[in-house]
Every structure is written in structure tokens, then in C-alpha cells.
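A single protein chain has been omitted; all remaining protein chains appear in their positions.
For clarity, chains are labelled A and B in written order, and residue numbers in each chain start from 1.
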Amino acid sequence: MKVRFFASAACLAGMALFLVSCGKKEETAENAPASAAQPAATPIDMATVGSVTGGVKFDGVAPKPKKINMASEPACAAAHPGGVVDPEVVVDAKNNLANVIVYVKEGLGDRAFDTPKQAAELDQQGCMYVPHIVAVMTGQSITVKNADQTTHNIHPSPKNNREWNKSQAAGAPDITDVFAREEVAIPVKCNVHPWMKSYIAVFKHPYFAVSGADGSFTIKDLPPGTYTLEAWHEKYGTSDQTVTIGAKEAKTVTFTFKPAA
Amino acid sequence: MPEVQTDDPIQRKSLSTAILVSSFLLVLSLVWAMEDEFFGLRPWRGYQLRFTAAYSKYLKQQIPKQENALKAIESSPRYQELLAARDAAQKAAASRLAEIDAETRAVNQQQADISDAFTTARGKVQALTYQVELARKGSSSRASREKDVEEARAEKYTVEAHLPGGKIGKEELDFAALSDKFVSLKAKKAELTLQRVAVSKEASDLSAQLEEYKKEQLAGLGPEQLRSLLRASADLPIEIRQINVNPSNVGLNNFGSGGLVDRCQSCHLGMDKAVVPVTMTVTKADLGVSKSHDAPFTSHPQPELLKAHDLERFGCSPCHGGNGRAVSSVEKAHGRYEHWLWPLYHSENFEAGCQQCHSSDAWTQYAPVLNRGKALYRSRGCIGCHKFEGFDDQPEQLQASRQMIKQLEQQKKENELEVPRLNKQADNAADNDTAHALYAKATNLTVTISKIDARVEQLDRRAESLSREAKKVGPDLKEIRMKLHKEWVPYWLGHTHEFRPATKMPQFRLKQDEVEAIAAFVWQSALPGPALPAQPAGNAAHGKELLQTRGCLACHSLGEGANSVGGDFAANLSRVGEKDRYEYLVRWVHNPRERTRPYCPFEKRDLGPEDYARHGLPFVFDLDHSRCPNDGHELEVQQPTVMPNLRLSIEDARDVASFIVTLKRSNASYAPAPFMDDGNLLEKGKALVRNYGCAGCHEIAGFEDEGRIGAELTTEGSKPIDRFDFGRLTEVAKRGIIVQADGSPTKKEEESWYDQRGFFLHKLVNPAVFDYNRSEATLKMPKPNVTADDITALTTFLLGSVDPQFPPEYKYLPADQRRDIQEGWWIVTKYNCMGCHQIQVGQPSILQTLPMYQAENKANLPPALTTEGARVDPKWLEGFLKNPAQSATDTNRNGVRSYLQVRMPTFSFSEGEIQKLVRFFAALSSQQSPYMTPKLEPLTAAERDLARGLFTSKAAPCLKCHATGNPAHDKIASAPNFLLARERLKAAWTERWITDPAKIIPGTSMPSGLFRREGDRWVFSGPLPASFHGYTKDHADLLVRYMFQLTPEEQRALLGRSPGSNGAGGAN
Partner (left out) sequence: MWGDWRQLWEIVSVPDNVPIVALLFLVPFYVWYAFRQALATDKLIVQLTSDPQLAKTHHRKVFPWKLGWDREVHVWPYLLRIEFLAAIVITVILMVWSITLNAPLEEPANPNLTMNPAKAPWYFLGLQEMLVYFDPWIAGVVMPTLIIVGLMAIPYIDVNPLGNGYYTYRQRKFAIGTFLFGFLTLWVGMIVIGTFIRGPGWMWFWPTQTWDHTRVDFAVNRNLNQVLPFSWVVPDTAWGRGIFGGLATGAYMVVAGYLMHRMCVMTDFAKKLYNRMTLMQILTLNMLLVLMLSLPVKIVLRLVFRIKYVWVTPWFSV
């Protein structure tokens, strides 16, 4: 209104016509954004790849392993004449910590990797998950077997992935499923046998390893570069380290976990 | 005229330049007028032109994409297969079709041959017959005319007919013959058409299928549709596009006189169904104008809303505000100028539009902000001072019903006096008729008296349930002598928000002397005793565990500031230790509803043991003993708190209390407060308490019947702006000068905030703001404890609270099941059921969001109630809500899921609330009520054996997880006892459940894939006991039927047989 008043006042003086602009806003045109194209992933030259090996140590007294009572499932109890212990914390004589997932957390940039064809396996033997830790790539299929003479149900409860819960009777066909999103790590349990517990770690890349009984691990075929490695343990959490890999270089790293005070 | 030689200025001076210039100006002004005519006054023209351009461009991009998609589909095997089938069918039909067509042609030919002759003949006959009918019966003229008709009928016509041979032959036919032939040909033709359809049916069906397949496979519109859209948008007429709604009755509102006219779509073309179909959404990015601030072209961001609210019926402006008729400028159209009373809502307040029609909802879908506003209005105690229609009005109702009781009793007394008087009159009446009349009158009165008694009794019932429903936001201050440390009270009044940053209690603006007076009054008016029994200390560690596991955190939170964990529905407990006494806490935790003394609303005082003693009664009062010993009416026997009874044992209560008292700051200490016992402060304190309306949220001795002191806000949003008191800030607001919290103007200026929104926003930030520069404070409203988001929510709520701008029939008051849902939400939100239970899909409960219930611990969550109505029998649910312990004796437990740490507490709902809740759940999963328990086919002996076998087979470890009543086992059980099924569950649901539980409650511990579909029946997927060979019925159904007739004995028998689940079972 005010603007117009100015205009009119000026025009009464007889000049405004040249001043007044016919207000028609200009549209800022632009192309509809094409589906954001991924920049081409930097290719990996297999000639120059290096590797990271190392071990996971446990600094402190290993907690006394918990015994599992399988009385409610005689069949399984029978499978472990010596009894079984909870595989939550497995430390050997030399204080090596097993069942630790070591993986590249940062440093791979925008590289994309194709998922391996062969499926990872999670077996149920004597009402225990074998292996205790499964690490796969996104989209890599996981085959769940049931070697027991009882019905299990496999119940992963992920944060970022689809949750499912399927029962698998004795001798029932294997269950196969995939996880689409990266996640460390998805707890898996069997509601029928409360003690049964396992973890599935899912990665976008193939650079991960699970420490063996002797706490050792190896990550192969790493292109040269600087990476943040992370080690994850179901009880003791995570710890990070940074490594720089030159061409064809083989680095050694050691992770150490302390019991929570 | 002759050119005079003169130096006369009038003649000499030439005006040509002046005239030239001015004429030039004239032309220019004409041009400008044109421009103004086409664009200045009609900005929508510009918008439409720009939209068409952008939209066509977008469509052009889409078409190829969709075409490729379509190609992909067409190359899919299924499609090819259909295609092949169709072609085959066509080929098969081809030859027969050819014959039919040939015949049809022939018939047509023959028809053509005779048609001329036939029509002529028919015409003639009809015309003549008409003449006949004009003539009188029996008249000679009639006879002659009939003769003409006869001749006409007899007349012969020569017809050149094509004979089968293909050559042409002549025929002589009269009218009758012609019409016969004509009719027969017609019949023939019809028959042929039918045949054609029959023959080509298969092919046409298949092609229909093809189209169908294409449609369902293709996401979005097909290229053809897109092309037609493109054509349409290419020649989109540049015109005003308007919605016109003409409801029966229109008032002075957005609908204006003569109905609603919304021309919004003239610029917002994306909203026009005719331009962008509802099945399609267009974003700014799609149109390539995401950078432009002046491109109102997108389709509606919330299509679901449009499905529920048809534009043709609701228009735009009624929900969004704005001046739907104006098209001359954006400012005008959006009504953002002083003379339009319903301006466009600001984007953060859009949901205010919902409120006008959904004011009866406690929870409205798609309106999170509004819902939050409503929740705050109740939970922060706004309702304590400001009445709001539909919000908790039990106090008023109670008043009313008690008033009514008084009146009725008065009337009763009068009647009782009247009866004998009448009888007396009757006894010595003059004649029998009068006597009869009077006797009759007396009798009627006596009957009326008994009627009154009945009515009073009903009113008392009502009063009971009302007083159960009536809750106060704040605690009962009659109890504070038992509850609080004396020194703490005045500190709290003065430093409410410092002490508890998340408290619901607002901060009053009190001077020190006022604080002291109020504190003193409240303290001295509180109940003196009887003092609570001393309690031995409990185990704090255990108490903490209970607090964290029993579900207290669904409402309460622990820990201060950032690291507080839990719900915000109730108090943060982090500093309770500084204020509360241990004994009181024990009682409170053990049963929060317990009162020290019952309140009698008729005598208006708290009864003590002496009152009971006088009638020789023990001093016992609870929901079962709630009648006043003196007058027999309903007492208030409960504390008016929503906190339910968690049925903890007294020991557990002690443990929890012991933990809570440890929650305090180490340095906590409060100045001694001698004035608390100063009797001189009473009067002043009482006046202040009344002035500030403390009784709105607290129960205070002497204020039980105190009304709400604030203005009713039901239609605050449409209160004329002139009636809002901006005080000294009126002009400041009008000029949009930004003010600081205290009201002092700054230098900055923005758009005027002299409107309802501006008032609410500033008032909520600082309720005293409009006292700025006043010589003495006039405003009482305390400072609410709200965040910026809360303020937005409350503002939205208030803005929407208007005299509806819709005609009444638009108000959302459904008559069907949706009404049950509407009512239910009021209760669900009142008691914070969503604290523990998920009620709506995609609406997580508080517990679900807490860290201790993540990942594998989800199993410890209370059950989701998303399908509760379909799952449980309403009769059972009713009982369960009355007593969740499901047992009169052993109440310290969960009734259904004994294995859960979280506990369903006892809310002691009123009858009405329970009914509403039951109906609510039924309605949520669209169950018909009343529920008829379906008759299940009884098990044959054989079937029972089969079922047992299955139940106990290794493959189906049902009893491993489901509770069995064996305590040792139930400790590790993770599912309810089967014995509950018959009473509790609905068979149909149960069958759906066991076949695929994850579909009903994602993340449940119950595994899927126990059964597999085999033909039309479910078959157990594990290895079957041998006995099953040859059993052809549905296994799931079998199990359900078994479950529903399971008896304790049967269950025990099973336990014996089932592997593992023997007594000592389970990992312990």
C-alpha cells in the first residue's frame, strides 16, 4: 500500500510512470535434479593392496566363565557332556580375547564393493550358535542351519535392519536371509532357549575380521591409505586405532580391552 | 484565423511541447492501466503461465521414464504369457466371428431393402388410425375412415430384395408382411450380436486382464495418462479456478454469505485435481523451482488429509485460513492484512485448522503439534484455571449432581409434609369426587417420593464414578504436614523452576511476604494428623531396581537435566529426597490413592474417626466403603491423583521409598521457616490462595468447591482482537516492534504482532508481559514451565479454538465406532497408557524409547495394544481393567504376564471409563460390540490325542516359553499361560496369531513359520508325530480348539509328557 502511495504521489507530480516498474517477479529456473549420481568409486589396484594383522588382548583378570544349564533341553545337554560355558567373554591362557570384530570404520571413501556370492553360515549345535559371531557384508545371505533334534527360533533384533523371528524345527530346511544395512552388531537369540545368543555384524565393505580363539585377526587386500580401525566386543564395547597402509604393506595392530571398572 | 503580428504571450506561446509530453504521458498511463488490468490486479495469470511451463517440462521428463517402465513390464514373462493367450483366443475365435459378421451384413442388407417401404406403410396406417380415433364411435365418418385404414393395410408395396444368391428379386408385400419381416430381421440381428459377444468373450477378458496387469505393475501414471495431462496443461485455460461450497446454513465466517468461494487454486495449481491428479504428487524439485520463494505449485504435501477432507466439500481457507475469494495479491489472498479476520495460519500453526472441527478429539491423526498442545493444556494445569469445553469437567459435573441431590431432598421433605395434609383435606372433603381426587393426589405424591429416592441413589452412583474420574493436576495439600519438610515449602513457592526444571507447576510472581503467607496458610490448613506410622528402612538398591523395572519410568524420570531418563508425564524424582518424608513416601508408593481422611462434600469437611465412631463404625474408607456415615452420600475417599496403584508389597514400597529419599543434592539445606506456624498470616494467605486460584490444581482445605478463576478459552481464538488487553504494548504490537521478555521494546521492527497469535506467544513466554509500564501489576497468571515448542503447540491449540467457521454439521462428532475411539483417547491420554503400551502403529510408547528396552530387551516391554480389540474378549478385558492382578488374594503380581517385570497397575477406573476403554479398543480394531463368543467345534477324542502329541512334540516347544503355573518354570517363561486363552482370547485372532505372530506384533518373541500353508489349510511345519498321517483338517485350527478347552488337569498331564518342562526346568 505504501509503495503504491509513493507511486501515486509521484505521479500527481506527473513523472512516476517512468519510475514505477511493472512488478512481475522472475522465476529462478533450474533443472529438476537427476537422481544424485554416485561419483565413480576409485578403483582398487590389486597390485598395491596391503593388509592388517594383529591380535586382541585382554588386560586384566578374565571373568569366571558362566556355566549354562541346559536341563530344560536334555537333548542338548547330552550334546555337551563336559557342560558348556557362556561364550560372552572367551579369553585364552595368554590373555587373548576371542570373538572381537575388527573392521575398517573410516577411510574407504566412497568406494562401493560387490557382495560375495557365498553365504555366511550360522549353525545351531547343541543349543549353541556356531559361530558365536558372524560378520557379513550388506546383502550377503546368511544361512541358518539347525543340527539339533529340537525346535529353535532365530530372532535377530537389529536397530537399523528389518527384524524377524522364524522358528526352525528339527530337520527343517535352512533359513536364509540378508541384512541390507550396515550394523554392528545385531544380537540374535532363541526365545525357546534363553541362553542361546549370537551376534551378526553387517558391513558395507569386505574389510573386517573376527578374532579367533588366539585373539588374532587379519584384514586382507586393503588399498593403500589411512584408516580408522575399530574393534567391537559384545561386553567391553569398542576401541579405535588409526593405521596408514603403504603399497603392499602389512601392518600389525593390537587392540586391548579392559574390564569395565 | 489570420496570423496576427503581435507579441501577445497568449497567442505567441506555443503549447505544443506541453501537449505532446502530456499526451505521451496519457498513452503511457493507458499502457500501465493495461498491464495492471492483466497482471497487476490478476497476479494469478503470471503464476498460471509459469506453472504451465514448469509442469509441461516435468511431464515431458516423466513420459520416457514411464514408457521404459512399461516396456519392462510388457517384456515380463507373465505379460507375454497373457498376451500369447489372448492372441491364441483371438485366432481361435476369428473364423466363427467372420461368419457371424457375414450373416450380420446380409441381415442389414435385407433390412435396408424393406425399410423404406415399411416406414411408408407404417406411417400411412398410423396417421389414418389416428383419424379414426378422432371420430365418435358408431358415427358414419368413423366407419368410412376405418375403411381407409383397411385399404392402407391392404396396399401392396414393391420391394427389391437381395436374395441369398446375390441377385436381386422383386416382391409384392402388404403392411402385415412387411412388419413381420422387419420384426424377424430385428430378432435375428440381436441374436447375432449376442453370439458375437459370446465368441469373442475369452479374448476380450484376456485383454482386460492385460490392461489390469499393466496398471498394477506400473508405479505412477502410465505414459498415455501423462501425455493427456501434458496436452491438458499445454492448453490450460488462463482463468480463475475456484471451489464453491454452498452448505445449507452459512454465517459471518470464512464461508461468507452465499457459501464458501476458494480461489486458492488459481495460483496453487498443484492442488487442483483437474490439473494434477490425486494419484500423483508434484514437489518443487520436480518442477525445478525449489530455489524460488514464489512458486506455489506443489501438490498437497499430505494427500491422506485430502482423501479425508474432500476439497469440493471443505475448500482450503476453512482449514488454512486466508481470504479464499481474494485474487488481487498474495497479501490479500492470504488474508495477512488488518481487515481480514481469518488470516492464513503461520506454517508452524497450520494444525490450528484441525481444531475447529476436531475440538472434541483428545488425539487427532496427522496433528502432532495440536495433540501436544492439548496434552500440555491438561498436564500443565492450564485447565485448572481456564475452563475449556470438553476438557476434564468432572468438578463442574460433581457440583451439579450434588446440587441436584440437595434440591431433590428438599422436594422430598416438602412432599412428605404435603401427603398427610392432602389426606386430611380428603377425609373431610365435601363430596366423594373431591375426596377421590385428593386421595389420588396424595398417593401420587407418595409414589413420587420413592421415585425421588431412586433418583438420588442414581445421582450418588454418578457422583461416585465422577469423583473417581475427577483428578487434580497437583498434589493434595491437605497432606503436606505428613508429606513435606516444613522449610522446603516456602522455598518451592519462590524457586519452583530452579528446584525442578521440568516441573508442571508454573512459577508464580510472589513477593517474599506473599510466599510466607501462602506457605503458612497451606501448612496450617493442612490435616494435623493422625501421624503416619513409623516405617523401618528398606533396601534402597532393591528399591532402585524396582523403580527401574516396574514401569515407573513410563511417567517419572530419574536424573537431572540432560541425563534424565524416563517419561515427562509425571514428576522428575531426582530431588524428591529433599522435600518428602519417608513414611509418607512409603504410603504413597504402596497406594498413592490412600487418603488420611475422607472428605464429605455435603458437610464440606474431612471426616475423622470420631464421625465413624458416632455411628459405631470402624474408621475404614475406600472405594468399597465410600458412603458418609452421617448422611449416607458419596465421600471422596481417594486422593485426586492419576497415579495408579502398582500393588507393591509393603516391603517393596519401603525399598522404593528408601531409594527415593536418597535422591537429593548433597548440599541441600533450607532456611528455617518459623512463620509457617504464624497464625496471623492465615487470613492473608487464604486471600492469596483464592486470588491465585491454587485450588485449580491442588486440593486445599476450605477450597474444595472453588471454581476456576481464569477466563474460559473454548473460543479464545476467535475473540475479537480489540478485546485482548495488550496494555501499554498495544501500539508497540501494532507496529511489530520486537519486545524483550519483560515487555520493554527494542529497536527492531518486524510484521505487526497485534493479533491473537502475537498475544498468545508473548503471554506464554511471560504472562506478565502486558503489565509492562503499568503502575501496579494486574495480571495473576503464573509463568508456565514450557519450551519454545510447547509454546508453539499451545498457541496452535488456542488459535484453533474458535467459534467454528464451518457450519455445525462439519464438526467431527462421529456416531459410529469412531466415536468410541474419540472418547477412548481422552482416557488413554489422561492416564498415560501410551507410557507403557503402544496403542497406535508407528506411535512408540515411552518405555519403547528408553535405553533399557532396546534390541533384545524389547522382549521385556509390556504388550503392544495395537490389536487388543481383536485379541481379547471384551468381557475379559473389562474384568482385567478392574483388577489387573486377576486375583483377589495375591495382588502383588501381573495377571496375565507374570513373567514381566513391568507391571500393569490398578487404576481403579470408574465404570464409565472402563466401558469407554473396552469400546475404544474394540473400535480401534473395528470389532463389533457386543462380542458374541463363537461356538468352537468340540474336539473328538482322536483330535485331542493329536493335539496333545503336537503340543508336547519336540518340534513344538510351546510349553517351554508359555507359563504353566509351575513357579520354577514360570520364572523363565516368556509368554502367558494357555489356561487364560478360553476366557481371554478370541479364537479367530488366536489362529491368525499362531500362524504368523510377527504380522500382528512385529518383534514379538513368538516365532513365525510354525505352520505352513498347504492348499487351503495350515499344516505344522515341523516334523509331525506319526499319528498325524491321514489327518486332513487344519492343524492351526486344531491347536486353537485344543487351547480353548484346555483344563488345568489337562495341562498338568501335558507337563508330565512334555520333554524338559518338568518341575525343575529352566536355567536357574
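The working rule: contacts are C-beta pairs under 8 Å (C-beta built on N, C-alpha and C of every residue); 3 or more make two chains touch, one makes a residue touch a chain.
As the structure is a computational prediction, the values presented were derived from the model and not from experiment.
Among B:L26, B:L134, B:A198 or B:A440, only B:L26 touches the chain left out of the display. Contact with the chain not shown here comes from a single listed residue; of B:P77, B:G166, B:P528 or B:P720, that residue is B:P720.
Between the chain not shown and the residues B:Q394, B:T730 or B:N883, the one that touches is B:T730. With the whole complex as reference, residues 1, 4, 6-8, 10-11, 15, 18-19, 22-23, 25-26, 29-30, 32-33, 36, 40, 252, 256, 328, 339-341, 720, 722, 726-728, 730-731, 735 of chain B touch the missing chain.
Everything below uses one rule, namely that only the chains that are shown with their structure count from here on.
Averaged Cα coordinates give chain A a centre that lies 39 Å from the centre of chain B. Residues 14, 17-18, 20, 22-25, 27-33, 68-75, 149-151, 153-155, 157-159, 163-172, 175, 187, 189, 191-195 of chain A are the ones that touch chain B when the two sit in their complex.
The residues of chain B lying in touch with chain A in their complex are 22, 25, 28-29, 32, 35, 39-40, 46, 50, 54, 57-58, 61, 285-292, 294-295, 854-856, 858-859, 954-957, 960-961, 972, 974, 997-998, 1002-1010, 1021-1023, 1059-1061, 1064-1068.
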